[in-house]
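The complex appears here without one of its protein chains, the remainder shown in place.
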Amino acid sequence: MTKLSQAPELIVESWLNTDADLSLEKLRGKVVAVYAFQMLCRGCVEQSIPQARRLHELLAGQQLAVVGLHTVFEHHTAMGRASLAAFVHEYGIGFPVGIDQPAAQGSVPQTMQRYQMQGTPTLLLIDQHGRLRRKSFGHLDDIQLGAEVMSLLRESDAEHSPMESKDSSGTGCRAD
Amino acid sequence: MTKLSQAPELIVESWLNTDADLSLEKLRGKVVAVYAFQMLCRGCVEQSIPQARRLHELLAGQQLAVVGLHTVFEHHTAMGRASLAAFVHEYGIGFPVGIDQPAAQGSVPQTMQRYQMQGTPTLLLIDQHGRLRRKSFGHLDDIQLGAEVMSLLRESDAEHSPMESKDSSGTGCRAD
Amino acid sequence: MTKLSQAPELIVESWLNTDADLSLEKLRGKVVAVYAFQMLCRGCVEQSIPQARRLHELLAGQQLAVVGLHTVFEHHTAMGRASLAAFVHEYGIGFPVGIDQPAAQGSVPQTMQRYQMQGTPTLLLIDQHGRLRRKSFGHLDDIQLGAEVMSLLRESDAEHSPMESKDSSGTGCRAD
Partner (left out) sequence: MTKLSQAPELIVESWLNTDADLSLEKLRGKVVAVYAFQMLCRGCVEQSIPQARRLHELLAGQQLAVVGLHTVFEHHTAMGRASLAAFVHEYGIGFPVGIDQPAAQGSVPQTMQRYQMQGTPTLLLIDQHGRLRRKSFGHLDDIQLGAEVMSLLRESDAEHSPMESKDSSGTGCRAD
């Protein structure tokens, strides 16, 4: 039996769209969908952000939290906090968005490093016990997403094996 | 506590894409998604059929069956069996499709009448116990669909209340 | 200097959406856009028919005629006149549609043979003098189409060379 690994905590410089700072620890007990994105990444703007918005509108609540994470690994001066705030406003993003903490050295921010993300968009699904159940780069089919989120929401038992994606595709920004 | 109603059996003239005739009774033990459509209904062709195809590819198997039901209530001579067979081929439909039995009188076929469908597309979700859990006219958001199907797949308990749709829209063909 | 060839006359069994039968000869003096399609060809339904409908709404009139041509080369029994009439109604096609005359032998109808079309959708653009100026299989970019049609509408001079397509793509049904 595979032991599921605990999802490392998010390292966030500051938050938008929320009164109180968030953390995975504070969200324990909920299923959490983390959308890592960059505001100038086309795959994020065209597919991932709209999906996150719909997931938030349809299913978020007592049991599910949708969270954005702005993981800037290129064009850093182009995507500062003021630009992100305007983006969040113009694109009608209603869920909290954290800014991934820049690294002391190198262009890849700290949460992105910690999760070894390949680029943006990346989706993380974390279960009620704080365990990482999906990490995928690129677009995930909406039906598959709905099914996986509901599967996590319906869980009450202890150990489960990670889900396999049957469908992950689309254009994204790769961090090499 | 609401008692869930049993889904009435499908009344099918003949089947395409299956060796043996199907019925809800034969499918008992599986969750069943029935897509009622007409091959010349634009909402069906543009939204419902592509969704059914993806649901079938992503999640159908031991526990879920996806079934088409050709419920012709207008242009009857235009949508006969030969036309439907060509449509099924050209649109790459891989799941079984039943032809709803025409009524002795009137234009609305028998299963469509029995379920009091408003038009096409109509989606029926039936649980493992053969109970009708969703009946909706028009397009259902993919995330919502994935979540509802998974919710039914995860059930083992006895009685549940019908799901509420938060999102049902899109153009369809209304039968009045 | 290339001599432009005269567009061969359409050979049409019968017409829909018009009181009087049409012919290229009757349309002489107008630019004519002929959309050859099959009602069960996905590339036609998804791209070509919507384009024809918009071209008709935006630019058709005294100087431009948009004409559909139903060139059935497969699934003949599935796409008879009754089925086509229902399709024309359901898809809101407002321009005249001719049914290409079946051949005495073989599956490819007569106009399709005469023009040596590769499949559907095929677009023919014919100038005010009845000369064939474009014949292309697959989807043509809308901007390119608008530009070519207007270029023909603005012509008053005698001889021109055929236009080159910079952009022709998309899925279609190939007749081999």
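To keep things simple, chains are lettered A, B and C as they appear, and every chain counts its residues starting from 1.
The rule is simple: a residue touches a chain if its C-beta (ideal position, glycine included) is under 8 Å from a C-beta of that chain, and two chains touch if they have at least 3 such contacts.
Note that the structure is a prediction, hence the values are computed from the model and not measured.
For the chain excluded from display, the touched partners among the shown chains of the whole complex are A, C.
Taking the complete complex into account, C:55 is the one of C:41, C:55, C:79 or C:175 that touches the chain left out. Which of A:11, A:79, A:108 or A:175 touches the hidden chain is settled by the complete complex: it is A:79. Contact between subunit A and the unshown chain involves residues 40-42, 45, 74-75, 77-79, 82-87, 89-91, 173. As for the chain not pictured, it touches subunit C at residues 51, 54-55, 57-59, 141-151, 154, 166-167.
We take it that only the chains that are shown with their structure count from here on.
Traced through touching neighbours, the fewest hops from subunit A to subunit C number 2. A turn of 180° superposes the CA atoms of subunit A on those of subunit B, with the angle given to the nearest 5. Greatest Cα centroid separation from subunit A: this falls to C.
A separation of 34 Å divides the Cα centre of subunit A from that of subunit B.
Measuring from the averaged C-alpha position of subunit B to that of subunit C gives a distance of 36 Å. Looking at subunit A, one finds that none of its residues touch two or more other chains.
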